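Pasting a structure here, questions to come.
Of the protein chains in this complex, one is absent; all others appear in place.
Note that the chains take the letters A and B in the order they are written out, and that residue 1 is the start of every chain.
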Amino acid sequence: MADEYFTEDHEYIRVEGDTGIVGITNHAQDQLGDVVFVEVPEVGRTVAKGDAAAVVESVKAASDIYAPVAGEVTEVNGEIEANPAMVNEDAEGAAWFFKLKIADKADLSALMDRKAYDAFVAENT
Amino acid sequence: MRYLPLQAADREAMLAAIGVAGIDDLFIDVPADKLLAEPPELPLGKSEMEVERELGRLVAQNVSASSVPFFVGCGAYKHHVPATVDHLIQRSEFLTSYTPYQPEISQGTLQVLFEFQTQVARLTGMDVANASMYDGSTAAGEAVLMAHRLTKRSKAVLSGGLHPHYVAVIETLSRHGGATVDAIPADPGESEDLAAHIDDETSCVVVQYPGVFGDIRDLAPIAEAAHAKGALLVVAVTEIVALGALRSPGEMGADIVTAEGQSIGNGLNFGGPYVGLFATRQKFVRQMPGRLCGETVDADGKRGFVLTLSTREQHIRRDKATSNICTNSGLCALAFTIHLSLLGEAGLRRLAEVNHANAVTLAGMLEKVRGVELLTDAFFNEFTVRLDANAENTVDALAKRGVLAGVPMSRLLPARRDLRDLLVIASTEVNTDGDRTAFVEALEEIL
Partner (left out) sequence: MSMNTEGRPTRPTAAVGETPFETFTGNRGLDHEEPLLFERHANAETTGVDLPKAKTVKPRLGGLERDEPIRLPGLTEPETMRHYVRLSRKNYAIDSGLYPLGSCTMKHNPRLNERMARLPGFGDVHPLQPQSTVQGALAVMQSLSGYLLELTGMASVALSPKAGAHGELCGMLAIKAAIEARGESRSVVLVPESAHGTNPATAAFMGYGVRSIRARDNGTVAPEAVRDALDDDVAAIMLTNPNTCGLFEPDVVAIADVVHEAGAYFYCDGANFNAIVGKVRPGDLGVDAMHINLHKTFSTPHGGGGPGSGPVVLSDALARFAPVPYVLRDGQRFRIVEDEVAAEEQGNAPLGRLTAFHGQMGMFVRALTYMLSHGCDGMRQASEDAVLAANYVRAGLRDLFTQPFGDRPCMHEVLFDDAFLKGTGVSTLDFAKAMIDEGYHPMTMYFPLVVHGAMLIEPTESETRDSLDLFIATLRHLAEEAKAGNTALFEGAPRLAPLRRLDETRAARQPRLVYTTPEDPREAAE
């Protein structure tokens, strides 16, 4: 059973063992509007927590996606590069951006769980 | 005042509606000691007649290209622009409209830009082109920056045949952007070995086609040499009409082609406004600077055009933009498109043929003058001669005899004593037999 964590910048990280699957939340895709382009990082890249790791673009906005925790990029999602609309359709499922080998799982404790994230979104809308 | 519709009664009524006593009540945030009590010390407004008279005095001191035998080139060229072009660009809806950010009421501008992009891509032999840049030199500068982004390297190699102003622009951008430039010194002979300068740190090689001395060279071997080291070939074209006769840079392996489009649709205008052309391969589209116009449909399914891929640009990416550019050269691009539509392929090829033939004829006549040596073997409409005299003094002497004979290389490279006897001469379709004869006879008198 995977654990889900969320950042205040609307990224999620779904943890399976030592791997974290990173994407943007459903709320984020809704705010962005139609996604037209995504940029995923290079496999093998090392990222620190908070590094700009990927980019998601709608027609009128471009947003950086930050690494929720430090780690090494092990896999990237080619499907969303070919079909950016997927991010709008299934942001928290099939439209993940990249997978990370998590450097230190203790970093996850600084993130929100689903309940806290939902409350955060409600407060800030 | 003829441009200000509000009358005194209007102003009074408006101030009352706003609820203030006087206009300076609206300038309330300006520190009192900084608000000027009087208008600036400049002349009062003038009638149209008076303005025409005043500017007429200044304009009379200039010698226009049409009034004398004219052979000046080096990056800007005197061509005949058909009357239709100037008439159409003065239509209100083209002249006084803004950037097409509201596409429903800007399809005129947008469709023209789409046609322009297509024309530029086909002319240069590339996949895509943008909606124009300020001019050829800044386009070349932006191409170098794009090559740095694409290759993640920061050294540009510049051919010695690149226009010295273009070299200076690229050097200025590089100096302050933290990149380096290897600018090969200009050499009218064809002894430059570009491949030797390309290494694993090179992001791009920039070659002008034809070169600043007018020479034409095959770019395919240079493309190969660049690609072998993971670098890109950027080709800068200063005389776009040349592509009506010469193989396109795209065909020869260029990765980015930039050009000065002034020769088509736009007059000399003492240096501006001009129009930069920028074209590249499909795979590089997202790193291309400048505006882009794309095809789409409207809510009723009708075909239309919009500005697109805007997320590269400053108003969205802000500090991560591909460049800080905001404007394109809209009206000049329109003039280019209209003129090129009038020419069509057949007209452009014919125009290029006439240009080349005129240049070849002139070169043949000048070669026979004692003290003149033709240095350029293959050329389009511009070539370089070595004189038995200082070229700048010769040009001044010819000007006194009513001939504007070309550009002395010392004008562009004043520090190069070894180039002081070189004169670059352009010859376009506007030159007549009379022009050529006048040039030759005047030159014979001087040398």
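To be clear about the criterion, a residue touches a chain if its C-beta (ideal position, glycine included) is under 8 Å from a C-beta of that chain, and two chains touch if they have at least 3 such contacts.
Computed from a predicted structure; not experimentally measured.
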One chain isn't shown here. Among B:197, B:229, B:386 or B:411, which residue touches it?
B:411
Pick from B:195, B:354, B:389 or B:447: which residue touches the chain that isn't shown?
B:354
For subunit A, which residues lie in contact with the unshown chain of the complex?
33-34, 36-37, 57-60, 84-85
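FYI, only the chains that are shown with their structure count from here on.
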Using mean CA coordinates as chain centres, what's the gap between subunit A and subunit B in Å?
44
Across the complex, what residues on subunit B touch subunit A?
286, 308, 310-311, 316-317, 320
Complex interface listing, subunit A residues touching subunit B
36-37, 57-62
